[in-house]
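All protein chains but one are shown in place.
Here the chain labels run A and B in written order, and each chain numbers its own residues starting at 1.
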Amino acid sequence: MPPLLKLILMRFGLGALTLFLVSVVVFAATQALPGDTARAILGKDATPQRLELLRQQLGLDKPVPQQYWEWLSGVAQGDLGDSLVQQGMSVTSLLRDRVKNSAALVLIAALVSVPFSIIIGALSAVWRDSKFDMTASVGNLTLAALPEFVIGIGLVLVFATNVFKVLPAVSRLDPSVSMFRQLHLLILPALTLTLAVAPYISRILRASMIEVLESEYVMMARLKGLSNHLVLWRHALPNAIVPTLQVIALNLAWLAGGVVVVEYLFGFPGIGQALVDAVANRDLPMIQALCLLIAGVYVVLNLMADLGTILVSPRLRTGLR
Amino acid sequence: MSEIRSVTDSELVEPAKVHGARRRSEWVEILHNAWGFNRTRVGVGIFAFILLLAALGPFFAPHSPTEFVAAPFSGPSAGTVLGVDYIGHDVLSRVLWGGRTVLGLAIAATIIGLVLGVSFGLIAGYARRWLDETVMRLLDVLLAFPQIVLVLLLISLLGPKLWLIVLMVGLSHAPRIARVSRAAALEVVQRDFVRAAEALGEIKPRILFFEVLPNITSPLLVEFGLRLTYSIGLIAALSFLGFGLQPPAADWGLMINENRIGITVQPWAVVLPVSLIAILTIGTNLIADGLGRALIGIERESGGPS
Partner (left out) sequence: MNDVVLTVDGLEIVLDPSGIGIDHEVSLVIRQGEVLGLVGESASGKTTAATALLRHQRRGAKIAGGRIRIDGTDIFGVSDAELRELRGGLISYVPQDASAALNPALRIGTQLTEILEAHSFGSSAAERRKRLAEMMAEVLLPSDRAFLRRYPHQLSGGQQQRVAVAMAFGCRPKVIVLDEPTTALDVTTQAHVLDTIRDLTKSYGVAALYVTHDLAVVANLADRIAVMYAGRVIETGSKRDIFRQALHPYTRKLLAAIPDLSGERALHGIPGWAPRPGQRPEGCAFVPRCDWAIDRCREEFPPSEGPSEEHQTRCWRYREVGAQPMGGDARQSGRDGTTGAADQPVVDVRQLSAFYQRKECLHDIFMALHERRCLALVGESGSGKTTLARCIAGLHPFKIEGEITFRGHQLARDSRGRPRPVRQAIQYVFQSPYSSLNPRKTVRQILAQPLRIFFDLDAGETDARMAHALEQVALDTSLLRRYPDELSGGERQRVAIARALAAEPTVLICDEVTSSLDVSVQAAIIELLAQLQREGGLSMLFVTHNLALVRSIAQEVAVMSEGRIVEFGLVDTVLENPQADYTRKLLADTPTI
């Protein structure tokens, strides 16, 4: 087998293993806890009949490995069980629209924040210690410190309520209308997410770029008499972006978690809001499905970053000696 | 190769210390150098201010945080300088009471995370091979969950108990701190003084604690500052979502959640706790950044041949 293929297959295998272990964690944290799961869900006052019914519905009367196996095989076939709260509705049907909504939100935030922060990071490195760099540094530091709901409320205060009233403070999408007609509802949540991740990416790119700019090969490129343009764009930036890929993936995966607080804040009908509701109502199948989904996004993004790194770094792509 | 290179590079290193006059230990020097940055001083100032506010605030509160003093969302008046909240409690009093929980829980969670993470990281970094692989692979699984999702997952059935939240926030830090300490430990473990101790037959715990750990304290100091910032954010966010402190407790995160519906009529009940959380996290992050810069500076300085 060619070494490159082997490496790629190994990464896939590792991703699959992580995904499997993620499912074990999700299952263990919800269904396999010591104690009476049914009582934990329904509370102290539940009647014996209701408890029995719930045990049957979740299969809690079976041995734990069997419960896990049945749950996992259901997941593999796209059957995530039925919601405990909205009786008779499958989790899949309840989540379908919400996944789309959240995906749109995350995608917008990603498409804005990634290029924006790469540019800021690269320029900060090139103009190191300049006014621009200092300003960007203070901005990054501040934004990176703030919890996302603080950023969100700040934006609401400024743009939706007390200072300017130009944007809606809540983003309840109308499910009967196409999302493209209600894009203005996405602006504040997407902006919150953008501001929350951008500082991380631009900081790491700045650091990586500075390291590259001080490398021997960039010094050599300068001593060869190459133009600044070539030195920066051909010799420095490609090498600086490679180690940043992982961080970008990590932050995009973080967006999937960031939506929890942001959607709750703006009342946005996505998976984050769904998770908060599910936890509040102890809707077990829903919690399992959402956690699995969010962790799955991380695993997939991480895998993509790994493969991306292999493909763009010649040493990994061709070397493997 | 690197040996020869760094000898030449060190020609350019500022002579930090003249022979004889030198520090006792590195982290003291890091603290000293970090203090040299304005940002660290601002950060420490902010942190000290919030700490004082949280610790002494209750003694200056004009009302009990759970006392009903006026109609809900009444604006500022003589008895209630900053108005009252959604249910009629005095905003100022609740703000003065509400810092303790955030700070206390966040510091506890960070310490738990640090202890767990450093232990895993050190063991993985020194053991290498299969033990390293196993420990890190398992921690990677936890890494797949964004911190808030992991905490929500773990408290979903057991309910929002404070000790559980502290433990789980700590646990959610652990894999991230473990990565940092493992990376730092790996670098130290490769150095020959660890080989030298092994050749003498020094026992493993002594090698971990006396050879490796003292060499990674500085990055851990920075990590502590960083993780404290995130702990504050996480714990406040949990309260904001309704899974942290429960009413009628006075807590900044909870206050934001309770009062945001009245943001236009009585903004103080939201703006004040939001601003306090904001400046607190900015403060701790400034400290972490100052420490980080001092650390880089010191690595440069003693970056001679090593």
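Here, contacts are C-beta pairs under 8 Å (C-beta built on N, C-alpha and C of every residue); 3 or more make two chains touch, one makes a residue touch a chain.
Here the structure is a predicted model, which means the values were calculated and not measured.
Considering the whole complex, the hidden chain is in touch with A, B. Remark: the omitted chain is touched by one listed residue; of A:S93, A:T135 or A:S227 this is A:S227. Residue B:A197 is the one among B:A127, B:A197 or B:A249 that touches the chain missing from this view. Hidden from this view is one chain, which touches chain A at 214-217, 219-227, 230, 234-235, 238-239, 242, 312-315, 318-319.
Touching residues on chain B toward the chain that is not drawn are 1, 3-5, 7-15, 17-20, 22, 25-26, 191-193, 195-202, 210-211, 214-215, 302, 304-306.
The rule is short, and it goes like this: only the chains that are shown with their structure count from here on.
Between the CA-based centres of chain A and chain B the separation comes to 22 Å, rounded to the whole angstrom. Those residues of chain A that touch chain B in the complex are listed here as 17-18, 21-22, 25-26, 29-30, 33, 37, 40-41, 141-142, 144-150, 153-154, 156-157, 161-162, 169, 253-254, 256-258, 260-261, 264-265, 275-276, 278-280, 282, 284, 287, 290-291, 294-295, 298-299, 302. Across the complex, chain A is touched by residues 39, 137-138, 140-149, 152-158, 229, 232-234, 236-237, 240-243, 256, 260, 263-264, 267, 270-271, 274, 277-278, 281-282, 284-286, 289 of chain B.
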